[in-house]
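Below is a structure I'd like to ask you about.
Removed: one protein chain of the complex. Kept in place: all other protein chains.
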Amino acid sequence: MLEFLQHLFGEHNILVYIIMTLPPLVFMIVFALAAVLLERKVSAHMQDRLGPMRVGYHGLIQTVADILKLLQKEIITPATADKKLYILAPFVVFIGSFGAYACIPFSSQYIGSAISLGLFFIIAISSLAPVGLMMAGWGSDNKYSLYGAIRSVAQIVSYEIPTVLVILTIVVLIGSINLQDIVKAQSGWFWNWYIFGGPGGWGKVITIPFIGIAFLIYIIASLAETNRTPFDIPEAESELVAGYHTEYSGMMFAFFFLSEYANMFAVSAIAAALFFGGWQSPFGDAIPFLNNPWMQVFWFVFKGLVFIFLQMWLRWTLPRLRVDQLMYVCWKVLTPFAFIDLLIVGLYAVLR
Amino acid sequence: MDPIKKYFHNIWLGIYTILIGMRITFSHLFVRAVTIQYPDERLQLPERERNRLFVNIDDCIGCDQCVRACPVDCIYLETIKAVPGDIVGRTGVTSNGKKKALFVPTFTIDIAKCCYCQLCVFPCPTECIYMTDVFEFTEYERGKLVYEFTDMTPEQVIEKKQKLEQYQKEQEEKKAAAAKAAAEDKAKASAEVKTDPLAGESK
Partner (left out) sequence: MPEIKTEELIVNMGPQHPSTHGVLRLEVKLNGEVVDDVIPHLGYLHRCFEKHAEQMTYPQVIPYVDRIDYVAAMNNEFGYVLACEKLMGIQVPERVEYIRVIMAELQRIASHLVAIGTYGNDIGAFTPFLYYFRDREKILELFEITCGARLLYNYMWIGGLSHDIPHNFIEKTKQFTKYMRPMIKEVNDLLCYNKIFVERTANIGILPADVAINAGASGPTLRGSGVNFDLRKDDPYSIYDRFNFKVCVGDGEMGTVGDCWDRNMVRCNEMVEALNIIDQAVEQIPDGDIASAIPKRIKPPVGEIYFRTETPKGELGYYIISDGSQNPFRVKVRPPTFCNLSLVPAISRGYMLADLVAILGSVDIVLGEVDR
């Protein structure tokens, strides 16, 4: 798509780059609306109830009503709050979540920015989110918010280590950090996906259990990255009321919400891209209709949605972990296993 | 070796129990929801349901039993005695044949105070107070929740009160007249006794 736009508007035109950033933004907003509704409906049906039913057919435009309500709410700033930090925090968190979309390939023709450091950039910019959370917690001038923010930052920063190790496991097999390359390498039928060992001959079967463990570690770590149950101590209602976003109301609160769901999709998208072939269709080139660029967007979003559903499923099944148990899981369970995984898969990558 | 075995056992248990839990929640996705979409669909309430109180004022004989039974004092009842010959209500008798002897100008129930305990229903001799299954009776003003059940207009109340006063006055006068007549008779009788020497001996 970049070449098409450059051809249309001329090279290095500022308009080209602005138009290139629009699709993920639009997608993110639409997705956040849909995801809030999906969460409510999924949780309702898992709990034998119906969820929103009144607004629209079976509640389909409920989120629009929610956004309208949040838009017209008064933005209350506590008198003793640190104004600069308080107002800037939602924006910083939003940037941290949205920035990751720059390097996620939606189809073979579209990737926001084709830098060769794709995954490294994603990890770096999603580390901006804890900074925003800390600003929110401190700027609210509220004991509970501060507690929530501290715990949240500790959690996110610790769980980045297993995430990075797992990403390295896949990167070692490919040799490139660019997500577009990783997805392109998984072309063909679905047994070329990395969850089944990646492209290659029968020798790859030996890596399947290790990549499976890596996938599991990534799923658990990604839950912690996005503050979802069982790792939602920062938002734990029954302990800290609402954690770091206790004092926010109206549109600022909507921003936090939006960034949480955007982050969820970003993390799911990375899981889909790394392990499940990103925008590749499971039937490869055998059915060419299913492999054209628009269908690829569909496959990509579909795989992302499967992981979103998995995250929601886990949220409504599991209780919450306590802070020290959370840290135990990260440092004493996930990190050792991720290390061993990396070593073994790296060994295989060197020897093949 | 034991701590290492425990470590792996804990990890295995964690994964296993989480998977069992996930299976249960997933299976509930296909179970029909138990929600009833009120107000489009409503539940059929059982016949003994006790919600808002109702008083059939035609049957009320003003006996005060419900007032005494109520634990929160939400019923207030005033009565006026009926003058003999006056018909209470339309027919003067309740639906099960009891003759009514009291007018009921005020029968208020403060339904906001009512605790829905049903203690007023049982002592009523004519079963005129009972609990219906109406539960949607919200009001915008608290004063509207004081229900007035009487069907006497204020003019009727004044009329009945006046009638009662008049009757009582007449009764008093009659009694006074009768007492005076009795006293006169007694005085006459004793006077006759004094003048008639024979009457006193034959006693």
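Labels A and B are assigned to the chains in the order they are written; within every chain, residues are numbered from 1.
Here is the rule we go by: contacts are C-beta pairs under 8 Å (C-beta built on N, C-alpha and C of every residue); 3 or more make two chains touch, one makes a residue touch a chain.
Given the structure is predicted, the values throughout are model-derived calculations rather than measurements.
In the full assembly, the chain not pictured is in contact with A, B, by the touch criterion defined above. Taking the complete complex into account, A:Met46 is the one of A:Val16, A:Leu33 or A:Met46 that touches the chain left out.
When you scan A:Asp66, A:Asp232 or A:Asp341 for touch with the missing chain, the hit is A:Asp232. When the whole complex is considered, the residue among A:Ser152, A:Gln296, A:Thr317 or A:Thr335 that touches the unshown chain is A:Thr317.
By the touch criterion stated above, the residues of subunit B touching the omitted chain are 10, 13-14, 16-18, 20-21, 24-25, 28, 34, 45-46, 48-50, 69-71, 115-119, 122, 131.
For subunit A, the residues in touch with the chain missing from this view are 43, 46-49, 143, 229-230, 232-233, 236-239, 241, 316-325.
Convention: only the chains that are shown with their structure count from here on.
For subunit A in complex with subunit B, the residues that touch the partner chain are 42, 44-50, 53, 313-314, 316-318, 333. Contact residues of subunit B toward subunit A in the complex are 11, 18, 21-22, 24-26, 28-29, 31-35, 37.
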